[in-house]
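Only one protein chain is missing from this complex, and each of the others stays in its spot.
Order of writing sets the chain letters: A and B. Residues in each chain are counted from 1.
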Amino acid sequence: MPAVRGGPHAVLAYLIRRLFAAAVMLVVIILVVFCIFFLVPKWAGVDIALNYVGKQAGPDAVEAVRQKLSLDDPVVVQAWEFIKGIFVGRTYASGGDVTNCSAPCFGYSFKTEQAVWPVLTERFPVTLALALGAAVLWLIFGLAAGVLSALKRGTLWDRGAMIVALAGVSLPIYFTGLLSLAIFSYGLGWIDGEFVPLEDSLTGWLGGMILPWVTLAFLYAAMYARITRATMMEILGEDYIRTARAKGLREPVVIRKHAMRSTLTPLLTMLGMDLGALMGGAILTETTFSLPGLGQKVLDAIQNQDLPFILGVTLITSLAVLIANLVVDVLYAVIDPRVRLA
Amino acid sequence: MTDTSKSGAAVGEPTGSSAAPSAFLEVRDLKVHFPTDDGLVKSVDGLSFQLERGKTLGIVGESGSGKSVTSLGIMGLHTAGQYGRRKAQISGEIWLDGTELLSADPDHVRKLRGREMAMIFQDPLSALHPYYTIGQQIVEAYRIHHDVDKKTAKRRAVEMLDRVGIPQPDKRVDSYPHEFSGGMRQRAMIAMSLVNNPELLIADEPTTALDVTVQAQILDLIRDLQKEFGSAVIIITHDLGVVAELADDLLVMYGGRCVERGPAEKVFYEPRHPYTWGLLGSMPRLDRDQQERLIPVKGSPPSLINLPSGCAFNPRCPYADVPKDDVTRTVRPELTEVGSKHWAACHMSQEQRERIWTEEIAPKL
Partner (left out) sequence: MSDKAKAKAEDEAVTIPAQSDGSTGGATLTEDAAPGETLLKVTGLQKHFPIKKGLLQRQVGAVRAVDGIDFEVRSGETLGVVGESGCGKSTMGRLITRLLEPTAGTVEFEGKDITHLGVGGMRPLRRDVQMIFQDPYSSLNPRHTIGTIVSAPFKLQGVEPEGGVKKEVQRLLSVVGLNPEHYNRYPHEFSGGQRQRIGIARALALNPKLVVADEPVSALDVSIQAQVVNLLDDLQQELGLTYVIIAHDLSVVRHVSDRIAVMYLGKIMELADRDLLYKSPMHPYTKALMSAVPIPDPARRGAKSERILLKGDVPSPISPPSGCRFHTRCWKATQICKTTEPPLKELRPGQQVACHHPENFEDQAPQDVVLLSDAKEAAELVAEDALAESARTSAAVAAEAVAAEAAAPEAEGAEAAKSTEAAKRTETAKKGTKDAKSTEGTESAEEEPPAKEK
């Protein structure tokens, strides 16, 4: 067979295909969230409009709200309006009361009547910073610990690292979080522990983020260390590692250039999935450290059945996860030439 | 590492002082043992041989006979994949061009790997790194031992690919191993191992994973390249046909030991060990008229942890009762010279073996 290689065109086509799939995915997510929030209460006999205006309001007020939010329309129409709002904005009209919501319009909170989008833009960067910072930390430490353990298999270092890793995997976030706060912030007083916005002070921001980062990263670093160790040991037994040694390469080069690159692929696959699951951990961490991220807001929104907020957060995190997975896939293709045209 | 491990000079064996030998490659009393939870695996247990430049030695044996471990031991790769675990134990002497490898500085041995001695493996797909192009891998092999820039090294890689018969080498140099066919991969592997003009080439089952027509191409290539480069070649295989094509000398291994060694013609036409007879009788041959029945060796290869006492082959040997006093089951036979440069390790007398071969075995082959 002739050598068919992934040229720039193939990569572009691949990206376009993936982006298209991501867009379809987002629409499906919106529909599913809509169904859950509109159909489930209907089956349960709960009136959303009533919920929204409060129990004391009269039927007129309820009806007005229902009209304003077009709650009588079919779910699909509502979802369509919602999606349209994101791209071109939308207008809420109820009687003489007209509200213009310019694009990107994610609607208004049922409870506080706040516009959703500004809250998202204000809070999302904190969550993103927490997640990305933690990911970088856990990748560095997880990989390093795993590789060292694999190379020094059976030694004291290996056993020690694996015990710490086991602890990391089994301890819940609020435990490690509170423990680290107790030790480093209240006990030793090394770190303030208060969140400071990045615009105000870089060092202050770093100081506020470091404990959340470490706490969140600890859990994942532990898992990654164990996986790295197992993968690395398997790779070291591969024939091509023997070939690399037979060429006369120095051992560190064999590890770095030949073994490490193969070890990365299964880790990347894992990373793609973990970035999705990360939101749960991030919410817990944010509540533990009182960070002004999405976490706190999401908990409130769920308690209050605040659909616009839940939709907004779901969408923005889904988008983040889809983009992260796209990046992971592209990285995968860069690392492993065999998946380039898949 | 010194003479302590030697069990006295076996008759006709190239032992003696540990002074540098005259042969290009000389292995003396090589032992490679792997400690495991079940016991000590004696993969190679006292192996000696010599090899000159421009000559080919064939090492023949079944799985678990220690033939691959021998080659890894020479290359210093026997511990591969054994990180941190209980280390493989290696003893004896390996002299390569006047240097004893087992007592030499490991970094010096590393520098010899790839430059003085190179290796071709059985499965070229798994032996080449899947993430690097063929060119990158050959360039790397060249630049370890030559201080040249990448461009020069790449030119060298293209030249080598051309030499081993890969069409359009300037294009194929940028292909990945999975884009090559099995035969092309093995050619690329050969190109990589020969890029530094090594004086010793070890080919471990180089054609076992290949189809027969491709095997013929690769054997042809190895033969031509050896003529051209004048290297010493060790070819390790279970296929007597393959060694007959290439080898000048033959070494038959069983249970980690050498049972017969000599010039290929001698071992093929006048074999003096029952195991060699068994191998010859087991294989159907295209060059003879149809045999009525094959003459298999009964039983299975021995466990390397619990080798049978005495002659390791005795439980499978149809002639185990020929020598008197149960000696086959109690005493390990030493290699004795049975002809010019021809050794075999068997308790039967020369005359007995000659008679059995000419009267009972040869007519049935």
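Operating definition for what follows: contacts are C-beta pairs under 8 Å (C-beta built on N, C-alpha and C of every residue); 3 or more make two chains touch, one makes a residue touch a chain.
What you see is a predicted model, and the numbers here were worked out from it, not measured in a lab.
Checked against the full complex, the candidates B:184, B:200 or B:345 give a single residue touching the omitted chain, namely B:184.
From the options B:239, B:334 or B:354, the residue with contact to the unseen chain in the full assembly is B:239.
Contact with the omitted chain, checked across B:59, B:134 or B:361, is made by B:361. Among the residues B:103, B:168, B:282 or B:309, only B:282 touches the chain that is left out of the figure.
Of the residues in chain B, those that touch the hidden partner chain are 62-63, 167, 181-184, 211-217, 219-220, 223, 238-247, 264-265, 268, 278-287, 290-291, 293-301, 318-319, 356, 360-361, 364.
Following the convention adopted for this analysis, only the chains that are shown with their structure count from here on.
Chain centres here are Cα averages; for chain A and chain B they lie 55 Å apart. Considering their complex, residues 1, 3-5, 150-155, 158, 233, 236-250, 257-258, 261-262, 335-338 of chain A touch chain B. On the side of chain B, the complex with chain A involves touching residues 75, 77, 80-81, 83-85, 110-115, 118-119, 121, 123, 126-131, 133, 140-141, 144-145, 171-172, 175-176, 178-179, 192-193.
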